[in-house]
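A protein chain is absent from this complex, but the other protein chains hold their places.
Moving on, here comes subunit A:
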């Protein structure tokens, strides 16, 4: 594999910013570099210059590029113990004070997390009282989320997770096999709004009782984590909950004092100050 310099990465981020108005300047360097190297290899660009040329000339290519640049690996009921906690503690708590619940999946990728949520809510009998918005920067992956069609081989892991989550049904009741694919029951996400949204450049667009932003900010450096966390904070009602990935932490963020830790193991935080 070839190597690329920091200056090459800078040239790429600058071009993207100027031409397409996305800002990857503050993405974590190590993974960003691997993504670029991977794209160079995938499309057999002999050099960074050739990639830059293509990005300049071919707007349609940018969408593909963005899809490859982002890391979309995800699964249903990832960290089953977290989903149990959500069902047994967090959601009942939210429902103590209101009748409905608004949820934002920030960085929903191909939608497995959204389907997990819908299944959880359905089994609690409150799906029709829930308003879910699921966003991602990557148009291509959002399309996959909307379609709810997954590789059958992934369902094995998803089912294992569901069993460890201890759902009241069986995951196989929520999809059917068609042409070697798992096709999810569409009624689960009937009322979910899937939208394109960039956490970095995008505006705060609503307020929520619950935000899941798991394994998204790990791709940002600390400066950008701070910026995005401020937006997430602003998007929460007071006493709303923020969930991040199991190996992420808020403690070194500037506004961490506006949250309290509800569950450290499962990375559940609650907004206590505006």
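Keep this in mind: contacts are C-beta pairs under 8 Å (C-beta built on N, C-alpha and C of every residue); 3 or more make two chains touch, one makes a residue touch a chain; residues count from 1.
Keep this in mind: contacts and distances are computed from a predicted model.
J.: Which of the following is the UniProt-recorded protein name of the chain this complex doesn't show: "ABC transporter permease subunit", "Sarcosine oxidase subunit delta", "Electron transfer flavoprotein small subunit" or "protein-glutamate methylesterase"?
T.: Protein name of the absent chain (UniProt record): "protein-glutamate methylesterase".
J.: Could you tell me which of A:185, A:198 or A:248 touches the chain that is not displayed?
T.: Of the listed residues, the one touching the omitted chain is A:248.
J.: With the full complex in mind, choose from A:15, A:71, A:140 or A:261 the residue touching the hidden chain.
T.: A:71
J.: Tell me which stretches of subunit A touch the chain missing from the display.
T.: For subunit A, the residues touching the absent chain are 28-31, 34-35, 71, 73-74, 79, 157, 160-161, 215, 217-219, 221-222, 225, 245-249, 252.
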